[in-house]
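Then we have chain A:
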Amino acid sequence: MDFLAFLVTQCLNALSQAALLFFLGCGLTLIFGIMRIVNFAHGAFFMLGAYVGWSAVYVTGSFWGALVAAPILVGGFGAAFEMGILRRLYGRDGHSFLMVTFGLTLMMGEAIRLIWGVAALQVVMPQSLSGIVFILDEPFPIYRLFLAGAGIVVAVVIWQFLERTRLGLLIRATSQNAEMVHALGTDVRLVRSAVFGIGCGLAGIGGVFAAPMVTASLGMAPNAVIDTFVIVIIGGMGSFLGSMIGALLVAFVQVFGSYYFPDFALAFMYLIMLTILVVRPGGLLGKEA
Partner candidate 1 sequence: MAGLSRRTILTAAAASPVVLRHARGETPIKIGMPVALTGPAGEIGTQMRHGAEFWAKETNAAGGILGRPIELIIQDTTGDPATCVRKAQDVVERDGCRLLFGMTLSSEALAVVPKLGEWNAIFMSSDNGDGRLTGSSFVPNFFRANISGPMETRVISLWLRQGKLGKFFALGMDYAWGHNSIGVFQDEVKRAGKTFVGDVYSPIGTKDFSTYITKIRQSGADGCFLVLQGDDNAAFLSQARDYRLQDKVQLITSIVDLNSIHAVGDAAIGLAGSTRYVATIDNPKNQAFVAAWQKQYNALPDVFEGEQYQACKMLQAGIEEAKSIDADKLRPALESAKIDSIKGPVAMRACDHQAVQGGYIVKVVKKDGAKFPVPEIVTTFPGDQVTPACRQMTFDS
Partner candidate 2 sequence: MPLLELRGLTKRYGGILAVDQVTMSVEPGEVRAVIGPNGAGKTSLFHLITGVVKATEGDVLFDGQRVTAMPAFGRCQLGMSRTFQITALFPEMSARENTSLAAQARDKQRWRPLGGGSVFAEAQRRGDAALERLGLTHVADRPAGLLSHGDQRLLEVAMALAQQPRLLLMDEPTQGLSVEETAQAVDVLAGLFASSDLTVLLVEHDMEVVFRLARKITVLHRGAVIADGDPEAVKADATVQSAYLGGYV
């Protein structure tokens, strides 16, 4: 394999990986930005997405069906949780949210084990995406290209949503000054439910996207939540663009780092995070916290 081919395929690998991380990080950062909640359960929503995706494929027979069903169901569940539980806790300190989302993580993990069982489940990718293309004579999976593309599409959609739509405007306004938005006659509670739902839905869609590559399994949640934290922290808590940069940075460092220095693969992510926080305590694009 020549160096150019190596470079191109590795970069594409990193992009596809960044897309997955972005689905997770973007939701978490939205939730933090608007609600100041560190959602410990984010990994559990990601995992739920993969399992719901599996069931949706099972019922509808189509991966595309899963891509529609999972974010709606997972996001709906998230919004319901916000309305049922979190809503009672605004005005309390961060401890409450930490504990509630920790409790939710435990419950979701066990509920998923009871419903879907302990064995990992295969989510089959659609026929159209399961092929390979040759890039500079190197085989490359179409699914990964699709993933990288999906990441870009979702990023643009969210960005446009935040910039152009009324709900997006309200979300941005709420993150600046919730009281003001409330005073202007908008039900801030609904905005919060929507944001929590959207954030969880994004994690859910990430779960569906990840499932064909890693299967739906009970180990997904704890692994995902720490990665997500890292990228959101690197990018700056609450910054949408930051989560994108964080995802790219982590993905590239992981892909190239684990190639050249495989012994330090685990430490890399935390080293970047530490370095960035020391230089910029609020993360790359975050406000000084």
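By our rule, a residue touches a chain if its C-beta (ideal position, glycine included) is under 8 Å from a C-beta of that chain, and two chains touch if they have at least 3 such contacts; residues count from 1.
A word on the picks: all candidates are chains of the complex that A comes from, given by their letters.
Everything quoted here is computed from the prediction, not taken from an experiment.
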Looking at chain A, find the partner in this complex that touches it; the options are 1 or 2. 1
Residue numbers on chain A that touch candidate 1, as the complex places them: 1, 6, 9-10, 13, 16-17, 20, 109-110, 113-114, 117-122, 124, 130, 132, 139-141, 143-144, 210, 212-215, 217-220, 223, 254-256, 258-259, 262-263, 265-266
